[in-house]
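The complex appears here without one of its protein chains, the remainder shown in place.
Chain lettering (A and B) follows the sequence in which the chains are written, and residue indices restart at 1 in each chain.
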Amino acid sequence: MSTSTTQAPLGPPAIALAPVGTVTLKINGVERQLQIAPWTTLLDALREYLDLTGTKKGCDHGQCGACTVLVDGKRINSCLTLAVMKEGADITTIEGLGTEEKLHPLQQAFIDHDAFQCGYCTPGQICSAAALLTEGKAKTTAEIRELMSGNICRCGAYTNIVAAIEEVLNTPKA
Amino acid sequence: MSTTNYIGKPTSRVEGPAKVTGAAKYAAEYNVPDLAYGYVVSSPIAKGKITKIHADEVRAIPGVLQVFSHENVPSLAWFDRSYKDDVAPGGSPFRPLQGAEVKYSQQPVAVVIAETFELARYAASLLRIDYDVAPHDTDLETKRDDGFEPGRGKTGWVPPPKPRGNPNEALKNAVHKVEGEYIHLTQHHNPMEMFASTVEWLGDKKLKIYDKTQGAFNSQQYVTKVFGLSKDDAQVISKYTGGGFGSGLRPQYQLFMAVLASLELKRSVRVSLTRQQMFSFGHRPHTLQYVELGTNADGTLAALHHHALHETSQFEDYTENVVNWSGMLYQCDNVKLTYQLAKLDVYTPQDMRAPGAATGSFALEIAMDEMAYAAGLDPLEFRLRNYAERDQNADKPFSSKKLRECYHEGAAKFGWDKRNPEPRSMRDGNMLVGWGMGGGVWDASIQKCAAKVTLTADGHLNVLSGANDIGTGTYTIITQIAAETLGLPLEAVTFTLGDTTLPEAPLQGGSWTAASVGNAVKETCDKLGEKLLKLAQKMAGSPLKDASYEDVQFVNGQIRLNADPTQAVVIRDVLPASGEKELTVENTMMPNPASQLTHSLHAHNAVFAEVKVDPELGTVHVTRVVNAVAAGRILNPKTARSQVLGSVVWGISMAMMEETVMDHGFGRYMNHNLSEYHVPVCADIHDIEVIFVEEEDDKVNPLGIKGLGEVGLLGVAAAIANAVYHATGKRIRNLPVSIDKLL
């Protein structure tokens, strides 16, 4: 018995694609202009158009947290927002948190506690942790674990991630 | 005290700063000029034939460069052997886009190449494809009687040993007996980085390929053979790999597609898979196991029978060592181990962290717990009574085996002696508390490996080997080994890996990287040290003049006499004095076959787990795990600990949540995303303690390394399932231990 089926019967292609326009994003304190169509996500804008590849794509569906960036100080999944929607917002990526020469305290703590292995989820973890610190809602270990649960680490570095965050959380600001 | 003795010292990852700042570049992150993007179209059906691909409709969209499918892929390599990678199992490897036949659901059937990622994705969604659908068969449960014994398996697979003693008779006469069936469904690796290849077109069919892989040379070999390229024209680079766990041991199809498109379109192309497509290739196979144990009156094992049946594809016979371990972990004179495959309309399974052993140890170690209860013995005491002093499978002594110490140190740390063996007897408030244990054994392997080291006149050492670091710590441990061998500070050593222009290293798998690359680099550094000593001896007034290599030590930037360390030459001074700009040694390390012939080379572990179970709701938390590992010399306790921490998380995941569920009506995995394919999040992971038991081994390899990537996972799932039994009195033999099974 054989039946037939057709994949993608989604109707004819759109005649005209949405035009490319200029979008201005303020990233890590610098205004960047890019020519994109509305369908470009903030994540793809960073990685493919601005060469800011520190922000990672781990699922592209808001299910892993690798793409976490800070928008106006709040952590979000950059894969689930359009770049055009973030015009005028203040975007901070991992590249804006610190550099190899001048590491952010969280970046140093992640190294010290070996809070990563393959490193792919790490920028998202660190951006997420940076926001967690400013949110001020996580005080106990259990709360850190819960409020870091939007960032999956398949290497399983969670205990070290929590230790790194606790160290920064419990270090009085100089 | 010497400061350049790095081996065995906790050392932060040398590539750490690059990873925490986002500077480390992964395969999809090389934004080369004039890049085109590919998006893969996957089959919605599990079996049948493509009758028509309406590619012209899509090609007409401005910005779409090409649609590649079997209808227009040029003639490529003809023979199967061209498509066989280093770890290809027996059979005919799947050839992407080279036939109308659909062999499994989500098979890649076309790739759309366009000017932007977004356009390629859109165009792919519009590609109409007509199929004739054929009936498929994806359910292993229907194949219980159709298993077959594989012929030739892939590299590293060993058929189960022949039965020893008289297992049937011994079982019949056993005082206590248990038997059970143990099941887990398919599991997918799901490294955080999705598979991607960026192919940079350098003109004239010359390519630079950035690939997500666990072996740049494996990818290169595949590409050169399939596309008829010379190695010079297909450089493969893999500096950072965002997790592998075995998924990168075989070249994945995006590599094929990116290279194809680049060669055909004569431009640079990137093809990335989606998370959904990460469920469209190799996986830990759905496995049915049967274990039967019997004991004598004194609690020794009278007989052991372990059978496994797992799925493979219609086109390749994937094999892994599932049952063999059961013949060597415990002393038992009557053993029967059997292993079968069944062909289904799925993609070929693929090694996934501790392949075979994670599966086998889950069944054996639950069965051992059941046996201990049946025999009225504490599970730890039962294992100690059946301790194997010798590898009975191979009939060889172990080169070293400190499993007993793992048991003792792990139990002491865990507080096992406070365990009340009675199920449901321990509580924390309203929660039932359960303590369980397990363990395992894994090969200590080593592979041929080449390395090149260059000391420059300014005292910097460049170490080159085309290995990979999938997060295991290779960058760091090799830097430590090289620095210590030549007495240089870590900062003076740069280790470069992940490039086929470097000396060839094996695939990163089998827990053999540390031993293979480590010993190769050590040996090569020693050869360089010998040359350096000769040059140092020529220096005016050299105190080392009559010394042999054995008479000196390389420490703290100096070559010193062992007999009088104050007699020394500063290494930085040697090359300038000699007039040489640099000193280079390239060398290939061959594993020593002698110890492999005379000894059984294995790492072991013992795991103790605590769970807390809500008696009414069936929710389980794994609150505490102690994992004691005997794996030879530990090069870097910091990164080594992380390897084992990660393994425990994997074990918790395997025990509590992972399963890729197939709808057999469609022959399709339905939870193919990270929302519904659950792996642990931060809140799932509580206290984990790692113990490295001292284990010196001068036979396994010169550095005494056994590897750590997999051994830590063994027995974790079983220890948790055993703890759940201890907490609840419910014996779960079917992973994962989800809430519905405990109601």
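By our rule, contacts are C-beta pairs under 8 Å (C-beta built on N, C-alpha and C of every residue); 3 or more make two chains touch, one makes a residue touch a chain.
Everything below uses one rule, namely that contacts and distances are computed from a predicted model.
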item	value
Hidden subunit of the complex - UniProt protein name among "AzlD domain-containing protein", "Xanthine dehydrogenase family protein subunit M", "EF-P lysine aminoacylase GenX" or "MFS transporter permease"	"Xanthine dehydrogenase family protein subunit M"
Chains shown that the absent chain touches, full complex	A, B
Option from A:D90, A:D112 or A:E146 whose C-beta touches the chain left out	A:E146
Residue touching the undisplayed chain, where the options are A:L50, A:I94, A:I111 or A:L132	A:L132
Residues from chain A at the interface with the omitted partner, ascending	7-8, 10, 14, 17-18, 37-39, 41, 60-62, 65, 68, 74-77, 79-82, 84-85, 128, 131-132, 135, 137, 142-143, 145-147, 149-152
Where the missing chain touches chain B, by residue	44-45, 105, 118, 121-122, 125, 614, 616-619, 621, 656-657, 661-663, 665-666, 668, 670-673, 675-676, 678, 680-684, 738-740, 743
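Convention: only the chains that are shown with their structure count from here on.
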item	value
Between chain A and chain B, centroid-to-centroid distance (C-alpha), Å	27
Residues on chain A engaged by chain B in the complex (per definition of touch)	1-10, 12-13, 17, 37, 39-40, 44, 47-48, 51-61, 63-64, 66, 93-95, 97-100, 103, 107-108, 110-112, 114, 116-123, 126, 142, 144-146, 148-162
Chain B residues within the chain A interface of the complex	12-13, 15-26, 28-29, 31, 41, 43-45, 48, 51, 57-58, 60-63, 116-119, 122-123, 125-135, 190-194, 240-245, 272, 274-275, 470-473, 638-639, 641-643, 645-650, 653, 673-675, 679-685, 687-688
